[in-house]
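Dumping the structure here so I can ask a few things about it.
Just one protein chain is left out here, and the rest sit where they should.
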Amino acid sequence: MKTSVAVEERPKRVHKPKVVDVKSVDFAYAQTKREHLILQNINLSLYEHELVCVLGPSGCGKSSLLNILAGFQHPTTGTVMIHGDEQTKPNPDVGVVFQHPNLFPWLTIEKNIEFGLKMQKVAKEERKQLVANYLQLVDLTSASKKLPHQLSGGMKQRAAIARTLATDPKVILMDEPFSALDALTREVMQQHLLTIWNQTKKCIFFITHDVEEALKLATRIIVMHPKPGRVVLDTQNPLQSGRYEEGTFQYHEKFMELRQFFISKIREQA
Amino acid sequence: MKTSVAVEERPKRVHKPKVVDVKSVDFAYAQTKREHLILQNINLSLYEHELVCVLGPSGCGKSSLLNILAGFQHPTTGTVMIHGDEQTKPNPDVGVVFQHPNLFPWLTIEKNIEFGLKMQKVAKEERKQLVANYLQLVDLTSASKKLPHQLSGGMKQRAAIARTLATDPKVILMDEPFSALDALTREVMQQHLLTIWNQTKKCIFFITHDVEEALKLATRIIVMHPKPGRVVLDTQNPLQSGRYEEGTFQYHEKFMELRQFFISKIREQA
Amino acid sequence: MKNTLVATKSFKVKGLSFLSVLMILLLWTLLSTLKWVDPIFLPTPQSVLHSFISLVVEGYKGTSLVTHLSASLYRLFTALLLALLTAIPLGIICGYSKYILAIFDPIIEFYRPLPPLAYYALLVLWLGIDEGSKVALLFLSAFAPLFIATVASVQRVPQDRINGALTLGASKFNVFIHIILPSALPDIVTGLRTSIGITYATLVAAEMVAATSGIGWMVLDASKYMRSDIVFVGIIIMGLIAILIDSIIRFYQRLAFSWVGK
Amino acid sequence: MKNTLVATKSFKVKGLSFLSVLMILLLWTLLSTLKWVDPIFLPTPQSVLHSFISLVVEGYKGTSLVTHLSASLYRLFTALLLALLTAIPLGIICGYSKYILAIFDPIIEFYRPLPPLAYYALLVLWLGIDEGSKVALLFLSAFAPLFIATVASVQRVPQDRINGALTLGASKFNVFIHIILPSALPDIVTGLRTSIGITYATLVAAEMVAATSGIGWMVLDASKYMRSDIVFVGIIIMGLIAILIDSIIRFYQRLAFSWVGK
Partner (left out) sequence: TSGSENDVPKEIRLGYQASPNGELLAKARGSLEKKYPETQIKWIKFESGRDINNAIAGGSIDFGLVGTPPGAIGVANKLPYKVYYLHDIIGESEALVVKKGADIKSLEDLKGKKIATTFSSTAHYSLLSALKNKNIDLKKENITLLDMQSPDILAAWNRGDIDGAYVWQPLQTNLIHADGNVLISSKEVAKQGSITGEFGIVHEDFAKKYPNIVKGYISILNESVNYYHKNPEKSAELLAKELNLTPKQSLKTMQQLTWLNKSDQKAYFQSNGKLAHVLKDTGDFLEAQKDIPSSPDLKTYQQALLNNFSK
């Protein structure tokens, strides 16, 4: 099916500081044959106060790319720079929010959020203050003394976001963070994320398989294709999320059109 | 938010045979207090070649209603009639497709589909023929000798549908059957379901939490509210699924409007 | 070991269990009191109760019941403590590195299924007839299940959890202390329960050679003199102690690990 | 019991395990051949091998090794067969009805943790010193774990699966035959493995009283004459048999239950 929606194939020149710089990254899992490239020639720059959504069929390498950005895996060739330093191992400059909340189940919500601060030897008084702030930011002050299993899915995911934010990372990577939530909760969480993003002006790298979610959240949308994983589209979101207000954007005349465009783009090779 | 979409609050008088008749059903779980009604005063008639989608916030009693229709639970008061006979226990007149495929993991796909026929003592020759037909209907002929765990999620769910169809039930109940599938597979499965439904003209009772799915599939949409669970809206789908063709319906001028209407309807009390 | 089978015990279920115990006691009383069964084979409940009281008051063969019990429990817990101090650290290391595990794996896989009495003879030869060989036997029984549970529990720590801690700035050491240990602990405690169960089953065997005290020795000795009443008392005491020990650990598990599996 | 710890064995891992076994053999050879350790404590590998050959050729004390082995395995498998025939049907019934379970639960919960030797004394009293008491001891060891595994496996059959079968027209009887049994079978077989492990551990104890054959008796008898070489042979044979039995069942599990947990 052909569409004629006009999307700019190059990201707009942004005058914000560069946070992440991926240069000609190839990647293959160690145990598999060298020829089985999972990612090929990835080049990508991410900037402050950007919210980049990554779309692509299952198995195209989205998570693999995120793992490399996080330092969980190492590129086979090429480099990843975070704020000018090469990324070699997981570190608090790069925060990660996983698909499942991944909280430490034996720690209260408060203690979970405090964990990163403690690891970075933030003084006790300051820690307390920061934890209180982030609890408030994600609206969990009243649940602070609870254990994760006593919270609902959405609350847990919010706590996970707060925990990541608390260590003040330069970039936040999120791997389908809301996919396990039910439709209504997901919508609430999207709101929350946008609010927080607008307040903290972080650079967020957000994987999703939901085109609608990408259109709602992203300032910029990346589409990947598999075998080997590569970026086939990298564009500003015409429905700039900055302008997002509930109940209005979905009536945007282009929404259905764009949705269809991205779906077909993802499917092209799948 | 107020909407002024015109939906008829009464189902259209349908001149098709009545399949299911729910009369003033109340329901409470045995172990909970009598006063904690899960369902209150449910009245519902389902007809042949109807595809009824049920929407409602989590915990409003959708699954409980389905369990009663299936005979897994018994109404505290009121009756459920299937083709004029009172529903007292699970039986092959009422087929069920669960949220997870629920296939018998030690049987091949073929044997899974054959299971119900065998239980009903269909002669071997006939069984073979029927299994072959249904395998073809759900496009699984080539996977017939495989065990369920060797199949993808969508294939498994298709096998489950074939297994249920094979016993030629009067009504098929489906509890969020596609919610565990990824977005692309789900769309394919919806297509499949509509094709099968059009071929078999079954009465299908379909629970979903996805408004879009309901609008795409249903001939009729029911909205339930919780505490106690009750039907608050029962209406024909203005985007008659009979007219569904890929790529066209979503451009229906009313789609976004209807979607918003149902979402707000579901949320009203949640 | 596992929790009592009947998980959520309704009043009716509890009542039935109680009735069942009652029926057994009744049957026992009938069979023995009416002399349908020879009292050497089945002592009367009265005589068992009487023996119990006299055991409490006078002890058995010049040693008080408490001394017998504490001798056995001392052996048991010394062995368990030794197992804790060795199996858990070694298990954690082996859970970390499959190469180190590969070194110990064949040894443990080989000796684990062996009947303890088969190597007890060797232990006695090596360590003598004193407490040494007894504790060693119990230690070997305790070691394998605890080691295996520890290895598995460490291997089971989700990589995501470790990665999560790393991105929050935890050092490798902190990951070990703050992530691996608390994650593995519940499984290790469950392993400890299995381990105690297996070790407890070896207790009487350990008191078979040249013991002069211990509840297991008491039962063995009484059986040689056909004192069925004392054998019964011993068995009942052992059963109750086992249930008590397991209950305590289960209580602790519920208290400390409410988050597990949720 | 569980699978060997090192699950996916790379070449390197296998090599290390092999090296580890080799090192132990080497150390053993050195310690014993150079007489650093007294040969009654640690016979030389040569003498153990020699004893093994002479056991195979001449047997032990007039009875061939095969006869000893088959005597032991006969006891073991008779007990297991009896346990299978009782624990599984009873376990299935108890898995179905928590009320029937409530009747048997306290009995099994009480006797399960008891050291087998504690009640062996009673069994000998009741059943005499012949095969009866030996098989009974092994049977009781086998029964509890198998019963518990069966109950749990039946309780674990997903209600959805049963409901699914009912809506496909299965009668209650058919649900039992076509759904409950195949669903529970993999867990029952795993329970059987545990059960065999526990029963095997009791094997030597069962051959302690008045046996005249059996691999366990052989080890015990040899130890009375300080024949450490034969004790070693016996232990090695027992270890290998245990590993063999477990491997066979594991092989069957992989073959028959490829669908489990997927």
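By written order: A, B, C and D. Residues from 1 in each chain.
Please note the rule applied: a contact is a pair of C-beta atoms (placed from the backbone, for glycine too) under 8 Å apart; a residue touches a chain by one contact, two chains touch by 3 or more.
Fair warning: this is a prediction, and the values are worked out from it, not measured in the lab.
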Looking at C:133, C:150, C:167 or C:183, which makes contact with the chain not pictured?
C:133
Full-complex touch with the removed chain, picking from D:177, D:210 or D:240, is D:210
Residue-wise, where is chain C in contact with the chain that is not depicted?
124-130, 132-133, 209-210, 221, 223-226
Residues of chain D in contact with the chain that isn't shown?
38-41, 51, 58, 60-62, 124-125, 128-130, 209-210, 212, 221, 223-227, 229
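Rule of thumb we're sticking to: only the chains that are shown with their structure count from here on.
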So, what's the distance in Å between the C-alpha centres of chain C and chain A?
49
Touching two or more other chains in chain A are residues none
What parts of chain D, by residue number, touch at least two of the other chains?
none
Spell out all pairs of chains that touch, sorted by label.
A-B, A-C, B-D, C-D
Chain B touches which residues of chain A in the complex?
1, 57-58, 182-184, 209-211, 247, 250-251, 255-256, 259-260, 266-267, 270
Which chain C residues qualify as touching chain A in the complex?
158, 160-161, 163-171, 174, 178-179, 182, 257-260, 262
For a test of understanding, state which residues of chain A touch chain C in their complex under the given definition.
70-72, 89-92, 94-96, 98, 100, 102, 104-106, 115-116, 119-120, 147-149, 163-164, 167, 169
